[in-house]
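Only a single protein chain was left out; the remaining protein chains are all shown in position.
Chain IDs A, B, C and D follow the sequence of writing; residue 1 opens each chain.
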Amino acid sequence: MSDGGWLLLAILLSSLGPGLAIFFLPERRYGLRTLLNLGGAGTKLVLVGWLLLSVLRGDEYQLSIPLLPGIDFVLAADALSLLFATLSAVLWFVTTVYAIGYLEGSPRRSRFFGFFSLCVSATVGIALSGNLITLLIFYELLTLATWPLVVHRGTPAALRAGRLYLGYTLTSGLVLFTAIVWLTLLAGAEPFVPGGYLGELATTHETTLKVLFVMLMIGFGVKAALVPLHSWLPIAMVAPAPVSALLHAVAVVKAGAFGIVRVVNDVYGAEVAMELGLAAGLVVIAAITILYGSIQALRTDDLKQRLAFSTVSQVSYIVLGVALAGPLGVIGGLVHLVHQGITKITLFFCAGNFAETLGIHKISELDGVGRRMPLTMLAFTLGALGMIGLPPLAGFVTKWHLGLGALEAQFHWVLVVLIASSLLNAAYFLPPVIRGWLGERRTPWHEHLVEHSGPTRFETHWMLLVPTLFVAALSLLGGLLAGMSLSPLDWVTLIVERDYSIPGFAP
Amino acid sequence: MEWLAQQLAPGLIYPTAGALLFALGLYGLIRRHHLVLRILALNIMGSGVFMVLLGIAARGEGAPDPVAQALTLTGIVVAVSATAFALALVVRLARITGQAMMLPGPPDDEAPVDDISREEHAPSAEYEREHRE
Amino acid sequence: MSNLLLVIFDLVLLAGLLGVAWRCLASTDLFRAVVLFITFGLLLALAWVRLEAPDIALAEAAIGAGITGALLLVTLERLRSIAVERRRGRPDQPPDPAGADALLHALHDPPPPRRTFVPALSFALVVGGLMVTALWHQPDAVGLEPVVDEHMGVSGVDHPITAVLLNFRAYDTFLELAIVLIALLGAWSLGRYDRLPARPAPGPILPGTLRLLVPVAIVTGVYILWAGSHAPGGAFQAGAILGAAGILLVLARPRDLPMAPSTPLRLGLTAGVGLFLAIGIVGLFIGPGLLGYPPEWAYPLIIVIEIAATLSIALTLVALFIAGRPAGDDH
Amino acid sequence: MSEAPAEMLPLAISGLVALSLTLAILATVWPRQAHRIGGYGAVLMAAAVVALSALFVAAGPEPESAATRVALGGWEAPLGVMLHLDGLSMTLLVLTGVVGLATSLYSLGYVHDPIERRQFWPLWLWLWAGLNMLLLSGDAFNLYISLEVVSLSAVALVAFTGTAAAVSGAMRYLLVNILGSLSFLMGVVLLFGEHGVLDLVLLEARTEIGPTERMAAVLMTAGLMLKAALFPLHVWLAPAHGSAPAPVSAVLSGLVVTGSFYLILRLWMGPFAPLATPAFGILVGLLGVAALVWGSAQALRSGRLKSIVAYSTVAQFGYLLIAFPLMLIESEAWKVVVFFAIVHALAKASVFLAAGTLQHAAGHDRVAEMGGVLRARGRTVFALGLAGVSLMGLPFTGGFIAKYLLLEAGLSTILAGSLIGVLWVIAIAGGGLLAAGYVLRMVAPAFHRGARDAGEAVSPWMDWVPLGLAVVAAAAGFAGTLTLHTLTLTPGAP
Partner (left out) sequence: MIANTLTVILILAGLVFFAAGTAGLLRFPDVYSRLHALTKADNVGLGLVILGLMLQAAGPADILKLLLIWVLVLAAGTTAAHMVAQRTWTHGEFESDR
């Protein structure tokens, strides 16, 4: 327990503790469960904020418990982990509020929120893990914690989705497990070191490292939904809205991307990745995924399916950024980690609202919804435009830096891919927006929520609306105030500046 | 002649016979299916082992090795207690399944499972019926 | 010359043993198999006498042939009565006079199928052959006999086998008594004792002979127990003889067994094991170690343990013969 | 201070043996109080084992002279019987103590019928005493006798429920046990014939490669494989463990079978060490893979909860066989195997106990119809899931650490150049997936939509003990370093 280790542990336990307590809470204890939930989320937010400020000042935080002779369970807080941890903490708080509203009166909520908190602790664990083995431990824990949420509804469809999800993730988990054991055998259980710790191994074990990289990519690729391994994500959309919002927009998918970022930057290091030609391979896969995701999104009529396919392609932006291995590319990739999280969660919240309030699942049913639910439709439009990458919004910042990164790394054809994908984004995001505002609703709305739990003061339950608007505002500010200090972009530049000694980087 | 006598010293013939008895018992165990016959086969294998042990003890001129004899005595008593319990089990199996032949395969999974922790231990019907006469 | 005679005797005896064993395992009628098995036991006792191991011969005859034979015969009788009972339970079957074909059914094992003959025989021959070759390669190693003689002075008894059993390797003997007890606990856990199906032989002959034989058996048993400290004999053989006497008593009056009160019966059964451990624990603190006796107290302690062991073994063997929990145990 | 614990050790070892035997005898003499004797005795025994392990670790001599040998009755090695305690037996004793305590507390609730209690507890305490003696014994013939004590009491407990399946399973188990013991005894007799000595340490000094050793090795290993139900000789395990009462099958799958494996390990590290050839290792490894596949396939197909878990025992023991070739190439791998066996025993015991509670609540254990009970009893299903996760080898459980070590051993054999190592690694990794398959079959119905019916009332012991044991199985992950350190204190280990 070296210095400041207790803070990391406290962050982890702030969601694990309430989570386990909620498990054993009988169903009717509504008040205590909400208190525990929000209390946990709040404490985590405060602790992460404190950690953020102290890491900004440059303090060092580390916690290591001996697990096996020579192998330790290490938690460490560097700038990159803070980025992901803050994103998770903030969005967890918002999604908890949303989930409480969404699951009003539905059965088995203790079990839901128990696993929900387990998920977030696993995500924060992934963010704070100091070496590959700890990352693996939390990564597999995330699989176990998310499966019950995917099958929460208990319908045959949900269980089939769950089985597929487990099939993909467990198999890839085993490949990852074997790869990490092999790597630890070769290079020892080293903590993450910016610029990679493989050292002379890169020269002696050329082919082994290539094979290991492919295995690691398969391991992380499933959660990061790279093309051949992505088909579980759209099918897992059968889960309730808060699950698909937090997990499939933020926790699970980002965990995969975050793992790839760690491997490329902190295990192999940018130079070794470029030398072995791995970065180039990754760029190609990322590009394919971006295009494939967008095309698939076009073809589905179901709103959540479309958002799922858009997540598949958006996450590959992050992978693309990191794979470009140039400073600007990495900045583009990392900042998209935050922007995509915030924007996508807005879209999922809106989709959840439409489904919960008016029972709308298909895009074709969206005609004239703007008139019935103006605020949610506004948030949806902001999210959609952000995704497309219009200048004032967050999406633009990412695509701008990715473009510069591509030029810097001489991958000119990547620029074409970016432009094409932006057009495709527009192609599948604009029709719902246009339908929402300009469409005519001939038949009266089927008031699903009102029947269910009586009239609401605003257009829908306040606990559904407030989080949506909050997150929409965040995505707007992320774009507008990109230049300000403590904005996502600024923090990412700090990361790249401090942690990545990439040759020839002129701030 | 002398070589033959030396070869056929008890220290060699009896262990060999013991080994043959062990093999004979093993053969019987594999071939026969009736449980009582299988228990007999196991007893014969046991006697084979003890014959090898006492044959070894008889090697050399002096009195046979007391430790080996003590082991055999212990072995015999263990054999009789195992046989007694096995026979009690055979009788119980015959009472339940009506035959004392062990079917080769394991019983099917759908066999009725009555869990002891649930049923109160009422004196079994047949016990009552017998005692009433 | 006499060595040659002995060799001939050995060969004839072993041939007889193997022949009887083969016939016993090959016979289709169980009653014949059991009778042959008892003969096998007696021949075995003869073999142990030939190998100058009188203790083992005594034990083999009393336990191996006697008690095991009795257990087997009573099991056959129980199987027969179960078969008759089941047949009586099925009205559709033709009534059978004295359960003759039931006897046929329960105590008859059809000859095994031909196809398993070759693999079984070859497997057994391979195992036997390997063992014989291993045994033939063994040197004429001298066993632990000299070591035992060295320590005989301290062991408290003059007979080497009793010294090994109750002093040098007391732990094994203790566990052996425990195994006999566990076998009984196992038999008792299977179910309550069911009335012995043996049909009492009418007429005064059996009770009369018993009145003559049982006292003689008890005197012999006690003699063998006492003789154990300096001559072949000891607790297990004595226990077996007393057990045999008990079984004879049970056979004489199968219907109305005495309602043995539960606690004294249990105390009797565990006397051997309990006393052995108690003295062993005392030995742990004041003696040389667990299950060890202070040298000067060795002889009396061994005698006390032997008496308790004989009592326990006799009771356990009789209870195993009855093979059912006494009714008293369940109230 | 460091030498005081070393002197206390012999007394503590004899004391533990004496205590376990006294408890068994007391329970036999006073059947009406047997369950109280059993309950308090279990706590006492667990405390004694923990104290002994504390003494052992405190004494902590360097590996060569770590073994503490106690001469029973004061008679030294060739003549008397020696008790032998070293790292290997100490860790397994602690495992026996933990699982024994959990099973005893569980049985307080499970066997509540006054008449059955009187039969159950004496047999169970004799079984526990037999296991302790088996782990402590250092004499070949004494091992045979302890094996007999364990086998007889185990068979009696399997036949305890009195159903047709239980009694026929027990009969098959008894025949297998007697055959195994006799072949083990024949091996001991052959060694005694050759060397005239029974003590394992003296035997190890005198054995060299010869026909007798080879024959004795074959016989003793075959006998023990029969008892440990290792692959080719495993047919008896599923019906016996499947139909026994829950606490009994927990102990059987956890301790009794692991005890026999411990003996195989002890023999192949001691007297038979020179005989192990790579070809033999590969053969055993292939058997292990076959066990893994066959066991998992049966578990995926079987319809009853407890037979799924029983078949999974056969499968998981495939791992122990796979590890044999690893041991021949990488000498440190034997510690990994023992750690895996320990973690498997903990996890398997808690799965069986949880299955027992569910069966008690539902009145039957057909998986297809247990949805209602599974949905109602969240705590037991959580225990089942947590222990199942440990069986799968997923993180934050002992199973994960064990699988990590196994994979590390497998990969280092590949790095050392043996090509067959790839098969071992694939089998080890793939095994976890198969385990996920059948654990999911047990846990998934809990997440189906449908009615919740809590079934019969269940005593608090039966509700909380499986969860406690599952948490202990998970926490075993953190005890990795301590266990491996204790295991190194085994002299004579490669």
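Definition applied: a contact is a pair of C-beta atoms (placed from the backbone, for glycine too) under 8 Å apart; a residue touches a chain by one contact, two chains touch by 3 or more.
Model, not experiment: these values are computed from the prediction.
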item: Missing chain: touched chains present in the view; value: C
item: Option touching the unshown chain, where C:31, C:117 or C:299 are the choices; value: C:31
item: Residues in chain C touching the chain absent from view; value: 29, 31-32, 98, 100, 103-104, 201-203, 205-206, 209, 212-213, 216
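Just so we're on the same page, only the chains that are shown with their structure count from here on.
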item: Most central chain, Cα average position; value: D
item: Chain centre separation in whole Å, for chain D relative to chain A (CA means); value: 43
item: Separation of chain A from chain C, taking each centre as the mean of its C-alpha atoms, in whole Å; value: 74
item: Multi-chain contact residues (two or more partners), chain B; value: 15, 22, 52, 56, 65, 67-68, 71, 74, 78, 81-82, 85, 89-90, 92
item: Chain contact topology (line, ring, star, complete or other); value: other
item: Chain pairs that touch, as defined at the top of this document; value: A-D, B-C, B-D, C-D
item: Chain C-touching residues of chain B, taken from the complex the two chains share; value: 1, 5, 8, 10-17, 19-28, 30-34, 36-37, 40-41, 43-44, 47, 50-52, 54-60, 62-74, 76-85, 87-92, 94-95, 98-101, 123-124, 126-127, 130
item: Footprint of chain C on chain D - complex, ascending; value: 10-11, 14-15, 17-18, 21-22, 24-25, 28-31, 70-75, 78-81, 115, 118-120, 122-123, 126, 133, 141-142, 145-146, 148-149, 152-153, 155-156, 159-160, 162, 167, 186, 190, 192-197, 210-212, 214-216, 218
item: Of chain D, residues touching chain B in the complex; value: 79, 110-116, 141, 145, 148, 152, 155-156, 159-165, 167-172, 174-175, 178-179, 182, 185-186, 189-190, 192-193, 196, 198, 235-236, 238-239, 242-243, 245, 302-304, 307, 356, 359-360, 363-366, 456
